[in-house]
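Pasting a structure here, questions to come.
Yeah, one chain of the complex is gone here, protein chain that is, but the others are all in their spots.
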Amino acid sequence: MVHELLTRVASFPRRDGHYRVMGFDAPAIAESVRAGQFVNLLLRPGPLLRRPFSVYRTMPDGTVEIIYRPVGEGTALLAGMQIGEPVSVLGPLGRPFEFDPAWGSVALVSGGLGVAPMWLAARDARAAGLRVTWVHGARTSAELSLEWVGDEIVFATDDGSRGFHGSAVAAVPDGVGAVLACGPNRMLAAVAARWPDAQVAVETYMGCGTGVCLGCAVPLRAGGYDRACKEGPVYRAADVDWEALPSHLHYGVGA
Amino acid sequence: MVHELLTRVASFPRRDGHYRVMGFDAPAIAESVRAGQFVNLLLRPGPLLRRPFSVYRTMPDGTVEIIYRPVGEGTALLAGMQIGEPVSVLGPLGRPFEFDPAWGSVALVSGGLGVAPMWLAARDARAAGLRVTWVHGARTSAELSLEWVGDEIVFATDDGSRGFHGSAVAAVPDGVGAVLACGPNRMLAAVAARWPDAQVAVETYMGCGTGVCLGCAVPLRAGGYDRACKEGPVYRAADVDWEALPSHLHYGVGA
Amino acid sequence: MAVDAGGLRLRGPVIAASGTFGYGTEVPLLERRALGAIVSKGIFLRPRPGNPPPRIVETPSGMLNAIGLQGPGVEALIRDYCPRWAEWDFPVLVNINGESADEYGELAARLDGVPGVAGFEINVSCPNVEQGGMYFGNDPRAAAEVTAAVRRRTRLPIWVKLTPMVSDIAVIARACESAGADGLSAINTFVGMSIDLHTFRPRLSFRTGGLSGPAIRPLAVHLAHQAARAVRIPVIGVGGIVSAEDALEFLVAGCAAVQVGTATFADPRAIARVHDGIAAFLEASGLSSLAELPRYLPRD
Partner (left out) sequence: MAVDAGGLRLRGPVIAASGTFGYGTEVPLLERRALGAIVSKGIFLRPRPGNPPPRIVETPSGMLNAIGLQGPGVEALIRDYCPRWAEWDFPVLVNINGESADEYGELAARLDGVPGVAGFEINVSCPNVEQGGMYFGNDPRAAAEVTAAVRRRTRLPIWVKLTPMVSDIAVIARACESAGADGLSAINTFVGMSIDLHTFRPRLSFRTGGLSGPAIRPLAVHLAHQAARAVRIPVIGVGGIVSAEDALEFLVAGCAAVQVGTATFADPRAIARVHDGIAAFLEASGLSSLAELPRYLPRD
């Protein structure tokens, strides 16, 4: 069930590499949110529309965390907010990742900011009894997110400054039972090529986040479009027409 | 000379009755501003246009203070600002009050928020060797500004809850050498009727505060309009066509 | 708070604007009690995929959209949504679209009498489709033709959704009135463009989009006022309404009711907020009904 909580900033922006992590007091969402789902934040004063953010982590005290980088109007405002300042949090929204104990193991593949949904994904994967291999890539070591959970971590950098020299996709070990990925669409297209059945979380412009505006169109291989905020943001990799899906966000990752 | 200072909030909003007093670090303005002049504040994030505020007090440390009441978008933002938050201060702007030692004494007449320019007026009057009678009125005692300087204070309330029972204009003792007034236009019209040569500070909507937009038109007895931000905001009371000058602000005073 | 809005008696003056409320089934936290009516997302006879992404871009106090009237077509509408509408305690109007006057007429004929369909809003003002749409809206003869074509095929109330992209909206308004419209919705979005400085091309795949939101409110109030002065049928004001005060500007300017669109995206409860705020304003002003609200409406 979707909640709209008029709540407050619960924790100061914490730095994780060159990302910021920020918490909101939102118990009703914290207890029901699943990996891959997002919250839609309204800032006043601020831009006309809400800004969607994947739920990064949840805390036992009911805090919902997001991870972001200041790139524009909304994120600049977030970065300047103090503990206790008001914000409206709408969520949880969207279709979450699915987990199947039969997989045995799962690889969580993230490029740059694509790390956002992976903390919850690791949590839910382990709850399903899966072995979690966390694969995280960025352009360079300075842009890696260093917070991780799971059984195994593989870092990858385009410039080889840390871990595997190349893309996160290329760094995924063989033999994992399933793949979950989030990152720039170019990277997700590569995921689709290697693992058609992978689950990927996509990102589009969103007008409402609730399914009414049709602004978040995701072009499908089968033809036509559906809504990243309702049928998505999680898709079977091979179902998306990647050539036709623009990527806006600056993920800090090459391929 | 006009300065545009990208500066910061220097002091927390102080309460004065139901008004707020707020300081900005603006030495260049503090040392040159004269009574009746105003500063034009730009708030970001905030409304498109600047908001003009009479300079209330100046401090030796270069702080420029304004006094206001939260009535709308800009003043609500001001009321929520913390020490150190940035603000652009443009000023000093407008034509100040003039003082003539030959007057011997002067009455400073303010209705509600019209008290704004009077602190500096008292300062400049005494610098000119004048005896200062400070006459301040409001609807009721709770809405009086209680900060004052001068040789004599006369409070007036429409409901008689404190001091003179009636308007500030009616409360002015006879025999003062000159009258300076600020308040709702209805009150200033009454001032004009009693003291045609009084100097009054008017208030209009302002687009720029610098004389380019012609948005601040003040209708003149002699016909035509001029600019509250350039030729004003201080006028000879009898020169203004009061019937044709709308009043927007909520001064918290009847007549 | 009941109002007469173009052939329909509504329990309240606040209506959900077409394309911003889906088919009435999507919005979360919906407070039905506050809904005067819903206008459905625009529909064509046949299914339409809509435009490729990006379809929206935010602008100062507004947004551009070029959805392209994505929709399932009239048969799916009748099958999947009308039955639910029939159970609701407020009317649903269908926003109808076509590439010719005949297509509009056909759509109306097909939907006329279907349980759940309370009336029609003729969209002669969509800026986001290649054919039809706005073309009908800025030519009085074409607008009248479409209105008449629908009028011939249904007895249900007809509102015509006007485009702001005209030099004199009064002319179009009168043309629709004489052609049999029961009400006018003023206005649809303004055509706008935003350029991406990374690609040196328009941000929207459709190149242009329709501007909505608070940015256009002063323009919408003016145009709705111009329309209201020109005709006797009710005018429904739409454009940039976020608060009750915004809605009241349209009502004072001569509108019988209002539609809330983009505001719902940021606040799913916007319509209830506006509805309750209008009630509170009337009470605070000592007015016992909307009929007593002072209007500013010098007649042409």
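Going in written order, the chains are labelled A, B and C, and every chain counts its residues from 1.
Everything below uses one rule, namely that a contact is a pair of C-beta atoms (placed from the backbone, for glycine too) under 8 Å apart; a residue touches a chain by one contact, two chains touch by 3 or more.
Note that the structure is predicted; figures quoted are calculated from it, not measured.
Every visible chain touched by the undisplayed chain in the complete complex is listed here: B, C. Of C:14, C:34, C:230 or C:248, it is C:248 that touches the chain left out of the display.
When you scan B:47, B:62 or B:166 for touch with the missing chain, the hit is B:47.
For the options B:9, B:28 or B:90, the residue in contact with the chain missing from this view is B:90.
Within the complete assembly, C:165 is the residue of C:1, C:114, C:165 or C:279 that touches the hidden chain.
Looking at chain C, the residues touching the absent chain are 59-62, 64, 138, 165-167, 190-195, 197, 200-202, 208-209, 211, 213-219, 221-222, 225, 240, 245, 248-249, 252-253, 281, 293-296. Contacts to the hidden chain, counted on chain B, fall at residues 2, 4, 42, 47-50, 88, 90, 204-205, 207-208, 210-219, 223-225, 230, 244-246, 248.
Going forward, only the chains that are shown with their structure count from here on.
Ranked by how close its mean Cα position lies to the mean of all protein Cα atoms, the top chain is C. Here the spacing of chain A and chain C, counted between their Cα centres, is 36 Å.
Mean C-alpha position of chain A lies 53 Å from that of chain B. Per-chain Cα centroids separate chain B from chain C by 46 Å.
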